[in-house]
Every structure is written in C-alpha cells, then in structure tokens.
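Note that this complex is displayed minus one protein chain, with the remaining chains in position.
Let's look at chain A:
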Amino acid sequence: MGNVMSEFQTQIDRYFRVKLLHEAAQAAINMKCSESLLFGKMTLLHYRMFGGEDSGIYKAAAAVEMMILALDIIDDIQDEDHADMPWCQMPKEIALNLALGFLSLSQEVLMDSDMPDEHARSIAALFNNQLLAAINGQTLDLLNEMETEEDYLIMVRQKSAALLVCACMTGVILATGSADQRVAEYAEEIGIAAQIKNDYRDLLNWEGKNDFIRRKRTLPLLFLLAEIGENDRWIAEYFAGGLEPEDVLHRFAEFGEAVERTGTQLYTSVRMRSHYYRFLDVINRMELDSKWRDLIIEAAM
C-alpha cells in the first residue's frame, strides 16, 4: 500500500497550503499509515482480480481512502469518541475543514487521474451515490431510532456497507468499464458482518465507548432488550433513560452475565456469521482466479 500512501503525500503537499492545515493532514495520514487501509486494499484487489494492470489504480485507491478518512473524521466529531486520533486533538472547526479537504481531494484525485473519461465519470457517480447513502445511514445512526432489526439493517447497509461496495466496485469499474452486481452483493454482506462484529465489541467494551452506556440501538442491544428477564430490568430502565450512567457503570459483571444468559453473544455470532457465509456463497459462485478470490476472503476476515 506504499504507492497509495505516497499518492496521499503528493496530494496534501500540493493542495493543503496553509501550514496548520498541512500539519493536520500530515498527522492524519501518519495515522492512516499505521492502519490496515482495508478500503484501498479492496479497490486494488478488485482491480487486479478483474484483470486490471495499470499503475493508475493507486490514485483511485488513494481517492477511496481519502473519502473514508474524511468520513472517519466527521464520524469521530459527531460521536465525540476516539480521543486519541489526531483530528480529535485539534479544534473542531479545523478538523471539519480537514474532513472537507479530504473529501474534495478524493474527487480531485479521481478527476486528475489518467483513467478514461468514461471510467472517471462512472467512478465519480459511484462515489457520490455511495457517499450519499452513507450520509443517510449516518443520519439514521445519529437519530438512534431503530426499533427493529430490519431498521438496523437498513441503517447499516447505508452507513457501512455502501462504502465497502464503493471501494470494491471502483476497482471493478476501472478494470472492466462496468459494475458487477455480484460484487455489490458480497461487499454488502462483508460490510454488514463487520458492523455486527464492531457492535458486539462495543457492547462489552466498558473502557472506551460503550454502546449500552450510550444507549445505541445496535443489533446485539435490540436482541438483549427483547430477551432480558425480570432480574435484568435495570438494563431496560437505563436504556429508556430512567437511570443515569453512574447508576450502572459499576454493574459491568452483571451486564456481561445478562449478555451470556440471554444468548445475545450466541445470536450476534450466528447473525454475523450468516452474513459472512452469504459473502462466501456469492464469491464462490463466481468464476474468479482462485489466487485473487482467496486474497479477497483473507482481507475480509
């Protein structure tokens, strides 16, 4: 992924001219370097898997990662978490400008690439569509009004899965000139499975952001609330706003027991794995070079 990061560097050196903004961008991409860059990796893998051979793909992968970085910054500002991230340690107004800068830069990098005009237009349209889907999903998440699992899945498909679909499909379109709905289908399944996994982690993570304490309507919490017995009524009471965080923060062990007793862990695991198996089912039915297919499966894990 070194080529993708050097593309990042070139672009911020070129466009972020104000010293403070450049420093903020530099801190953000340094942080990016230490992460997996899953989205850009998916763009590259799909491009190669569908026969693409041009080195111009690195610009497209960088554009995808810039968009993801912009959305990560905005998400952290909205959720007020991940205090260790560099953009959370700068004034909000600067962090917002940084996010806007990366979002615009992702489009600029696409338009400035050597790809055929027709492909560039298709990718720009894809970016805009998936970004708008993600913004709608993020708004549903912020409103936190999900009543059912169906509501939750509608939100996750837009908020999380749409971006993974964007990353994968960018590679496919650049390699072949057209979208492949099977890729959209399995990328969505990976995105949903990954979100369920994150939501389970944030259910039991009592140290950092905890979805129960924040009263987030996630799949595991919706299940837990539907299954708790009389002895665990305090969980529902807190969730409904009848108790304060200080009333429940010391009850982590009890909360964990309720999660286990109600089968929340079991249920969440099965739901997550079902989506993962749907992804495998779709990708295994495609006639793909097994080397690339295995790399996609490995990246998705």
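Everything below uses one rule, namely that contacts are C-beta pairs under 8 Å (C-beta built on N, C-alpha and C of every residue); 3 or more make two chains touch, one makes a residue touch a chain; residues count from 1.
Definition applied: contacts and distances are computed from a predicted model.
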| item | value |
| --- | --- |
| Protein that the absent chain corresponds to, by UniProt name, given "Spore gernimation protein", "Oligopeptide/dipeptide ABC transporter ATP-binding protein", "Quinol oxidase subunit 3" or "ComX pheromone" | "ComX pheromone" |
| Selected residue (touches chain absent from view) among A:182, A:209 or A:261 | A:261 |
| Missing-partner contacts on chain A, residue numbers | 197, 200-201, 204, 223, 226-227, 256, 259-263, 265-274, 276-278, 281, 301 |
